[in-house]
Structure formats: structure tokens, C-alpha cells
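With one protein chain held back, the other chains of the complex are shown just where they sit.
Letters A and B mark the chains in the order given here, with residues in each chain numbered from 1 onward.
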Amino acid sequence: MAAIQVEGLERTFAGDIRAVRGVSLEVAEGEIYGFLGPNGAGKTTTVRMLTTLLLPTGGRATVAGHDVEREAPAVRRAIGVALQESALDPLMTGRELIRLQATLHGLPRAEGQRRADALLERVDLSDAADRRVGTYSGGMQRRLDLAAALVHGPKVLFLDEPTTGLDPVSRKAIWEEVTKLNSEGTTVFLTTQYLEEADRLANRVSIIDSGEIVVEGTPEQLKGDIGKPHLEVALADGTPDQAERVCEAFGKPLPSKDGKVLIELERGAAQVAEVVRALDDAGLLVESLELVEPSLDDVFVAKTGYHLEAEEAEGKQDAGG
Amino acid sequence: MGEEGTKRLGPVAANLRVVAALGLRSVKQTFRRPQLMAPIIVFPTLLLAIQTGGAGSAVDLPGFPAVDSFLQFMIAGAMAQSVMLAGNSGGIALAVDIEMGFTDRLFAAPISRFTIVLGRLAGTAALGTFAAVWFLVIAFIFGAPIETGVAGALWAIVLVTLTATAVGGIGAAIALRSGSASVVQGLFPLVLVLLFLSSAFFPQELMVEPAKTIAKYNPLSLIVDGLRDPIISEFSASEAAAALLSVAGIGLLGLVLSAAALRRRLRTGG
Partner (left out) sequence: MGGWRENLATIRALLARAKNEILRVPGAAIPGVLAPTIFYLGLNGVFGNLIELRGFDTDSYTSYIIPVSLLQGAGFTGAATGVNMARDIEQGWFDRLAVSPSPRWVLLAGSVISASLRSLIPATVLLCVAMAIGADFPGPAGLAVAIVLVMGMAAFAACWGSMLALHYRSQAVAPLMQAGMFLIILTTTAYAPLDLLQGWLHTVAEINPITQVIDAARQGFVGEVTWSETWPALLIVAGLISLLGSLALRELRRLAA
């Protein structure tokens, strides 16, 4: 039986805003499934439907064998959820929060206390357990949120952008924990906008854009389908258009990124010297040159026409005002 | 970006422009957030309606001033209530700006620091004007005459606007000093106390001790009486002067306190 089965799931909001447009997927038991996409793609809306926080307006879905609409209480018993907005109460201590979570899931008091202690130890929050959550750093809050999601031993764990906004050390700690959980048999449905996270953690990945899944497969399959490496050329002088005209002879031009010219090379590294000579002959001074093997971002570009990571950078710029 | 061709404003004009922009922002904020608008208009209006119906028989008490109706008597008190709560709301909004970091954005801008406070006061003053007009319209609709006519109405608008500015200074000072919206919000009971211990809702002579004595010396009573007289009878130069003096006193206190609080915040960052 699939841990998560989704058929034609849709969600339309008031004002005819179609946030999710017919998503279909299947997650096997024991799998880590990565759901990758930019801000506003429909990831969180999909997760909220699968975790019974939002009703679908079309399609159906089952989680742990239960229909999300008709058997919502059964779904809630089977899942653990750590949402994008850490659902934490700043006035509670870490220990109180996990014990509350245990109570919400019907665990007897003594059992709830035991599990709280064990989980706090596991996520390295024992020392901070009796401090108020409002005093925790962002990384500590995410670890606590994760621990709270695990207190009742869920079959399926939903993590909605678990490392957004975290420093690299905290992010690595979350990754290690997720990998460990999965090795213990927990199915994980992970949404993320970080390519490295999906690449590193997920057994299979699907990419969602504008409410629709555009591609699905293992990271290796997806990158293999894209296949070819590309060259990134930054010029010291001359315009990108001039460089693009020169490079066109060697392969297919790709959308530029950060002012660099990108060209897909049919024969990979063997063509690099030829490209450099051609640019030199054209009088263009190269500042930097990098041969890049296919990544999930390339898969994203191939399927959507734009970079996920460039969008991230723009998004961060906009957020910073 | 074409700055060579741009004529720069003088410092006074530039600061006035900033004050106007920040004032407009604070007015828009208030109208867009019901939590801020309600204390200024909704609750005073509800209380006016209820007290008029509930205590309206008070006009039959011996010693009650000669009025057309209890509503006519109460209009000034409703304006006073609105203005006091506008000052408190303005303080809360400034404290929220501090908590959110918006004031840091302003401090980092090439503007005079005190324009930040003046901008907030400009907004509170505008809301005071709105409140005065609102209650004058209420009086008109429900048949409570302004005995001195247009002059009395204009006087009410001017006095209420000045009072709002003065009270707003106190609210701003508390916000700057504490940096906490919940501290400013916690002063709401104090505002209620000041209102009740004044002649806002009942003639001071007919109140019960010790409220009666306290109301006699409460500066808010001077302002309310200065507002009320042209509404229920005629202008009194002494009452008007006393009201203006009271407003000036509160305004001066607010100015001194907010300047000190602003200096402290800039010096210590908190």
C-alpha cells in the first residue's frame, strides 16, 4: 500500500486562484519524497491538503490508507507535521510543548513524559528543554518542531520547508535527523526550495511549478535525462550578446544567469578549449569560465524555462527590500 | 538619476514634507486596522448611545445644567474620550513600529529625528479632527443642537485637534521609552480612570465623592468644560482660556517627555 496516494488534487481559492491544478503522485512506504518548487508554486497548499488543514476542491488523496476528506481523524493519528510556520508557543517551554503534543495524540501522561525526554535528547535540546520557546534560536525552534512531530511515532512525516532560513550547521543537523528517521522506517514527504536538500535527501523528487507537477523521478534519473554539461562564461569586457553569438556554434544557448552566458556543450569538457579560442579570436576577454555538470536546477530550467536558484536570489532581494 | 536637475527643498520644507508623509501613513494605518479605529470611534459612539439612554434621566436631577438633552451634554465627553484613546492608540502604533523595526528604517534615513514623533502626532491630530467632526455629525443627526452654531462647532474641532496632539505626545513618549506595545496598551485602564474622574460624563458638581473632588482638579475637566460650554450654552472666555492652558500644559509635558525618550532611544538603542 502506498503511504501517500494523490490523484488529480486541486485547490482553487476565492478569486479563482488555482493554487494546485491536478497534482497526482504516489509515495511508497519508507520513501523520502522531495517536493521541489519556487515560492508560490503550490507546495505548502498541497501539504496542507494532505495534512487535512485544507480541503481539496477537486481530486482525492489518501495518507496512510485513509482518505484526507472522509477519514481526517484517522489521517491525523497517522501523521506528524512540521509546517513552514513553526507552530510554536513562545510562552511554553520545549518540554511542555512536546508533552502537550503527546496529550493531543492520546498518549498516557507517563509515556508522554518519557517520549518527550527521549526526543529532546535526540534533537539535542535537553539543556534548553525547560527554557521558553521564545528564547530559542531559529534552528532550535525547528528541531523542537521536528521533535514534536515525532512524539506519537507517526507513519508519515510531513516537513514543509524544514530548513528555510537556517544557517548551514542547523540545516545539516536537520538533514541528519531526517535521514536517521527514514532509516528507522518513517516515510517522509519533504517540500523544499533548496536543490541541494532535495538532491541529498530525497529518493524521488517531483518539481511543481504554478500548481502543476512538471517532472518526477529520482535525482539521478532527472539529471541524466538532461544529460549534457554546460559552460558558464563571464566576460571582463564585451556584451553577453556578443559572447552568445560566438558560443552558438558549439552548442545550444541556455537562459543567462547572473550576467553569465550559458552554453550547453554536446561533447562536454572536450569543447572547452575550442570555445576559449573562439572567444579570444572575437576579441572578447574572459573573466571566468566554469564547466558545470547537470543539476536539479538544470532540470528545473529545462522544464520551466527559468532558474529556481536565480528566483531564490531575487526573492531574497525582494524580501530584504 | 537626474539629481543634478532636481531642486532640493530647504530643511524646514523638507521636514514638513516628512511630517506630512508620516502623518498620512499613521492615518492610513488607523483606518486599515479596525483594532486601532475601534477605540477612537466605535467604542465612544457606543458608550455615548448607551449612556444617553441609560442615564438620560439625569437631566431631571436638581442642579443639572440646563440642556436640550442628555445627548447634548454628553457630546463633549464623547469627543474627549475619543481623543484620549486616539493618543493611546497612536502610542501603541508607534510602539509596534519600534518592535517591528520600522523606526530603525526611519532613523537610518537623512531626516530630522523628531519628525518621526511629529509625524505620529500629525496623524493623531488628524484623527482628532475626524473624531470631532464625527460627533458633531452625530449631534446633528440625533437632534442635539450646538447652541453657538458654526462658531461653536469650529471651536470644538480646533480644541479637539489640539488636545489630540497634546495627548498623542504623552502616548509617543511612553512608546519611545518602553518600546513595547503591550506596555502602552496596559495604560488603557489609566485612560479610563482619567476620563471617569473628570466632568466628561457627568457634571462635576453632581458627582459622588471622592470622584467629585478629583474631577475638580483634573486638567481633562477643564478641556471638557471648554468644549461643552459653547455646545450647551455660550462661549466663556475664562473656560476657553482654561481649556487652552490645560492643553498647552499637557502638550508641553508630552513634548518634553517624548524628546527625552527619543534622545535616550537614539543614545542607547533601546
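Assume contacts are C-beta pairs under 8 Å (C-beta built on N, C-alpha and C of every residue); 3 or more make two chains touch, one makes a residue touch a chain.
Everything quoted here is computed from the prediction, not taken from an experiment.
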- From the list B:195, B:224 or B:255, which touches the chain that is not on show? B:195
- Message: Considering the complete complex, identify which of A:106, A:224, A:255 or A:283 is in touch with the unshown chain.
- Response: A:106
- Query: For subunit B, which residues touch the unseen chain?
  - Reply: 33-35, 37-39, 42-43, 46-47, 49-58, 60-62, 70, 182-183, 185-186, 188-189, 192-193, 195-197, 201-202, 206-208, 210-212
- Residues in subunit A touching the chain absent from view: 51-55, 72-74, 76-77, 79, 81, 83, 85-89, 91-92, 96, 99-101, 103-109, 132, 148
